[in-house]
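Only one protein chain is missing; all other protein chains are in place.
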């Protein structure tokens, strides 16, 4: 309990005011204080749960989830976070709804939000669409709130878009901070965010983009590596460059996996689709050109297949700092000989890091809960103290 | 708080006893006191929520939802209402269930209700079926309760049937009451419930029927307008006539949209399918005559297309009282040039009323919550006072 109170005290130094009644879209729109605040609150909520202290701030209330892509872990992480705070998830299944019948985003956003405290959206499939859609929803419910249509302003959590995957990369970053014993130990650490081969095409770019957009903020040396043609969004590279300049780290690009792995402290080898191909695909989808999409997918797979050597093998790992860089993945990984013939990572590498990988994933529910908490609670420090003092049991076991 | 207590005091004059442990099927089965009671309780629950006072009357408990048609707003309204009172929604997805395997309604009704406090059903597709199905379910669970199979009697809320759409038209009516500054200002007001053109066929009749069945109870002059052949159920027209006679209002029919709009205070232009066609369709469905259904749908669309002039244009609106009648719609509307080439309403008209329309829709969760509250609480006044006095926060923000 002393421990929890000490953790809460640390919040006093952070300016988190702007997070209240606000959305979480992109990590680079948040200040360093805000990013740190999410980590701190996540850890406080975890500590409270470990000590069987309820962190329910809602007696009733709804959290709307809108998944435009299949999802297990994000769905369960969001459900866990909402449940921890006392919110009930109501899933907006677009198939079961009347949205297809010409209803506008503005209308749907308001119709589902009369009693919604939070909206979580995953929309990562189409370049230029996902984040824009989230902002539309946010704008419309804000307006609905101001017009007196909604009694509260539902805040948005970006559960993955075409640009960023903040809940994932914040969970990844918290994992790094804990593995390296604190944020103060990260200066000068080498991070390799690299492309990796996968027999599937069209994986979103949100993870590599999210990683270079966030990890360049901690004074680390971040390298983005991919074969030619697998560029990510130029805007996000700009963000990474500016971050690096500001924090005394660096951001570099290379077309060699080996170069990126050389002396790396942290490696994040993961497949993604080329940005330009994803752009093409989005246009084709808009035009209903499904033959075009099929042809493009075939082309992409053929293209991927030229880079089967981009695999995180033991040989690759042996290039890293002391041959034991921290291996990261957002899961599920394409594991060679397990989930596919040839994939992103060798089985022995994956197996060695399985336990830390699972812990990395285990940060996500707390990261989401912290984002919601900070958007819903005016004085986070006071409310957390109150919860800790009350110490209502989560579970009478 | 004084405000809330004053609102609660007003309940003392109403006889709401018969609502306890009872269902809500059709508005015209309810007394004037009961209709008013739902409005009052809805507004009290809203006021409590606005003041961050929890209105949870359930510590645990289930609300079963059974949607036999796609739905967004009704689904979310039901979920919101249940959550507000502390109930968890369990959806009976007939696709995922074993109901198709020859299980009887009686058995299913009991099997899902062991811990069900409320059952909400939407079943509006087939004439003569939806309301009958709800009454079957109600009868069977009542019997189950009396036989000691169920520990509580789950009460039913009609979330739309073939006859009425009570949660919608009660929400509409509450909107009118508020817009006109009180039920005492409605006497002599002119309401135009009119058909409108839509490029889709087969929309339910429950809204126009519900509207003429409810709005004739407030001394208003209600006109039902539609092209020849788009008649609604004769029984409900009888209800409307009797209501009007009793309250000093009137109920008239016309085949001219213009005539209905002339000097109207309130207009509700909305598409629906002809009753006789819907009857035919139900028989065809029963016989598995899908070719017949297809032919009928084609015929209906062709029939609709003859009446494209039934659109709520600016010109039509200029016929109304002071050119600014209150425009109502249950949403989503078919908006000309937005959701379809030609539809129920002009874009400029819809846009002007968007905000009030959203507020109209925002009444629904509270109407549903009030219906549930009154069916579950023996002494509503006492319980509301208790909740207000306790003032447990809904949200520690």
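We call the chains A and B, going by the order they appear; numbering starts again at 1 in every chain.
Assume contacts are C-beta pairs under 8 Å (C-beta built on N, C-alpha and C of every residue); 3 or more make two chains touch, one makes a residue touch a chain.
Given the structure is predicted, the values throughout are model-derived calculations rather than measurements.
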Where B:14, B:62, B:328 or B:357 are the choices, the one touching the absent chain is B:62
The one residue from B:112, B:191, B:224 or B:316 touching the chain left out of view is B:112
Among listed residues A:50, A:299 or A:315, the absent chain is touched only by A:50
For chain A, residues touching the missing partner are 46, 49-50, 54, 56, 67, 70-73, 75-77, 79-80, 83-86, 88-89, 200, 331-332, 334-335, 338-340, 355, 358-359, 361-362, 364-365, 392-397
Note that chain B touches the absent chain at residues 57-62, 64, 88, 90, 92, 96-99, 101-104, 107-108, 110-112, 114-115, 117, 144, 147-151, 376-378, 383, 386-387
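Definition applied: only the chains that are shown with their structure count from here on.
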Taking each chain's mean CA coordinate, chain A and chain B are separated, in whole Å, by 41
